[in-house]
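With one protein chain removed, the remaining protein chains of the complex are shown where they sit.
Note that the chains are named A and B in the order they appear, and that numbering of residues resets to 1 at the start of each chain.
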Amino acid sequence: MVGIPAGFPAADPELAGLVPPEPEPPRFPPEARLTPRQWVRANLFATRAGSVLTVVFGLLVAYVAYRLLWFVLVSSNWEIIRRNLRLFMVGRYPVDELWRLWTALYLLVGLAGFFSAATAANVEQLARAAGRDVERPGPVDGLRRYWPVLAALVVLLSQTRTWTPTLLTLAGGVILLATRWLGRRAPGLARFAWLAALVGVVAAALVMDGPGDAEWSKWGGLHLTIFVTVAGISLSFPLGVLVALGRRSSLPALRAMTVAYIELIRGVPLVALLFFGHYVIPLFFPNTVEPPPALARAMIVVVLFEAAYIAEVVRGGLQSIPRGQYEAAQALGLRPWNVTRLIVLPQALRAVIPAMVGQFISLYKDTTLLAIIGFTELLEVAENSVSQPSFLGQRLHTVTFAFAALIYWAGSYTMSRESRRLERRLGIGERT
Amino acid sequence: MSTPAGERTRGSLAAVFFDVRVLRVLGQVVAILALVTLALYLQDNYQANTRDRSGQSGWGFLDEPTGFNIAYADFRSTQPVRDAIWVGVRNTAASAAVGIALATAIGVTVGVLRLSHSWVARKAATLYVEVLRNVPVLLVILFTGAWLQTLPRSTEAYELGGLIEISNRELVFFGTTLNIPYVALTAALALYHGSHIAEIVRGSIQAVPLGQTEAATALGLSDLQRLRFVLLPQAFRIGLPPTINQFLSLTKNTSLGIAVAYSDVSSLGFRLIGARSPALQTIIVLMIVYLVFSLTISLVFNLLNRRLQLVER
Partner (left out) sequence: MIRRTQLRTLAFLTVFASLLVTAACSDDDDSSNGGGDDSGSEESSSGGGGVLDEVVDRDTLNCGVNNSVPGFGFQTEEGTYEGFDIDYCKAVAAAVLGDAEKVEYLALTPEQRLPALESGEIDMLSRNTTWVSSRDGAGGGAFVTTTFYDGQAMMVPTASGVTSIDGLADATVCLTAGTTTEQNLADRMADIPHTPQTFEENPQVQEAFLAGQCDAWTSDQSQLAGIRSSWPADQGGPEALTILDEIFSKEPLGPAVRDGDSEWYDIVNWVVLATIEAEELGVTSENIDEMLESEDPEVRRFLGQPVEGEDGEAVVEHGFGVGPEFTVDVIRAVGNYGEIYDRNVGPGSPLGLDRTGTANALWTDGGLHYSPPFR
């Protein structure tokens, strides 16, 4: 009969009708091991349409790859990148203050290494205690995970004119490995990870804010991009959550205000808002007060902008919480604010992590718009370095834009892969 | 918590104050007051700062002559500012409409290719999507602009029998002339948003229950027929809301036309501010324009969405 496994004790007639048979684990057809020839037939020439596509795209890709390789290795003049590398990375940050940036970088790398390893060790410990075995990822997995960033780093370092940046980067790598080694031995400290992140970021910002041209409002290049992204997300996230909660509030005034805010901001392009911030905000300050520097105004706009989008994302998450959760919480006697804080928000935020990371990536890419209001942003450097007297007229746009594209792509692609990985691990979208 | 409806166990003024319902109203009133106070304070500062300028507050600037010309438009510099803004609106609409159409075409094609039988085609489509999705849109626009700059000069334009003419100033196809800034912006937006739509299409096709694909195959439908009659219609319903978001995003991204010298409504607004139109009012006009665009697109496509919704019993 279907469903009865071979070894089932069908011998006992009394039991036969009472106990439902142990369901057999589903058996899938064995994985096809194809020989190269079979693989080609199956994947490249399976159907007529497929074959046509293979030929067409095969030729196309081959041509593009050839042109690309020729461009990278032979024809183009990478000198423009080499000469302007510092401009690309840190804008007009004074050379003798660069030690600040390296220090801040080492601080953050050290903290990240230590606490990531500590958290992993902590999880391992808990898993072992629960009786499950955990696989420790090896260095190869790390490579596979972060190859875009590493590739971009290699390209960057290949354009330096001295060995100093490479050595300093290697020192950073050593710090990372050392702190990871330490962290693995201190799983107990994992609970301080968030605190450490906060303290670390603030400390790094304070260190990097130097005198004169090293002042925070004058930062440029990739440094500025990363700063705006990190600061933007950290400031807009709490605001966005508050606005989302306000949107769902039962107080009509609060709801009206938050809806108006969200719809207004979302209906308008970021460029227009950045112009607004740049030209109009100073006019809102009384004459006696010096208006905030241009970067501060841009940050205000960015935070308000991102908060509106985050509010929508969080709202989606809040809507997905079944009413039963609220009711159960109230039955337990929790007050409204605690219901939100302890029950609703954790679930809602967990559910929207992929969308949040998507917003983060969006912000990272939107920092390019700062170039339009005149900041020495990475893309702006790419555009204007082409007009330097030594490089004028050589059509080097392709080189500089490709370089900028590589940097943005590496960051963005890695973040979206991490988000998908996180999605899989947290089991989002799977039915509970 | 609060007293049962209607009953007051404490018969004093304090009871009124401590009632949650009263507090809620009070709280909202305070919040509104705070907002109004802030608005008045800001407006006061604004007036003080722009006090010396005649016509700087108010909407009179819309009637003043623009003072500059707009490329590729039937526009004279003596026409009022509001005509200039209208040219901008038309330009934005032109770029957005064609951009949306192209992006959808590209997106559907690439999305379907990602699920094709040919490994090469699949990988090529994946490469396209993963590269363009992870690069800033401004970069794509600048890149396209720079690439189009490398087309031959108008004096050495590539011509094909008088019907096709290609130069770095304009493209002529069978009588239609497209200026390069327009082409640069629209093509870039189509490529960028096309990659996002491709991802949405792929996701929605994969979200169609597997049983549908199996049933279609069992019925003997060819791949193309299966796609056309079973998968795409159902995927369409699933994928429409995020696609509408992409359309809205594309419309807003036309504001980057300033990077390739295209006169969309945002670049015209910024040029007007440079020519001393009042910044606050000009940007408010821009915001209104974009809100109208967003609302229109939302309305039209959401109507479509609603008609496609599954009617559940």
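Just so we're on the same page, contacts are C-beta pairs under 8 Å (C-beta built on N, C-alpha and C of every residue); 3 or more make two chains touch, one makes a residue touch a chain.
Bear in mind that the values here come from a model prediction, so they are computed numbers and not experimental data.
Looking at B:275, B:292 or B:308, the residue that reaches the missing chain in the full complex is B:275. Touching the omitted chain from chain B are residues 1, 17-18, 20, 23, 26-27, 30, 33-34, 37, 40-41, 44-45, 47-56, 67-72, 76-77, 146, 149-150, 153-155, 168-169, 180-181, 258-259, 261, 267, 270-271, 273-276, 279.
Seen from chain A, the chain kept out of the figure touches residues 83, 92, 94, 213, 278-279, 282-283, 285-288, 290-291, 293-294, 372-374, 383-384, 386-389, 392-393, 395, 397.
One rule holds for everything that comes next: only the chains that are shown with their structure count from here on.
Taking each chain's centre as the mean of its C-alpha atoms, chain A lies 23 Å from chain B. For chain A in complex with chain B, the touching residues are 43-47, 49-51, 53-54, 56-58, 60-61, 251-254, 257, 264, 266-272, 275-276, 279-280, 282-287, 361, 365-369, 371-372, 379, 383, 395, 397-398, 401, 404-405, 408-409, 412-413, 416.
For chain B in complex with chain A, the touching residues are 24, 27-29, 31-32, 35, 42, 45-46, 48-50, 113, 116-121, 123-124, 127, 130-131, 133-139, 142-143, 146-147, 149-150, 223-224, 252-253, 255-256, 258-259, 266, 269-270, 273, 279-280, 283, 286-287, 290-291, 294-295.
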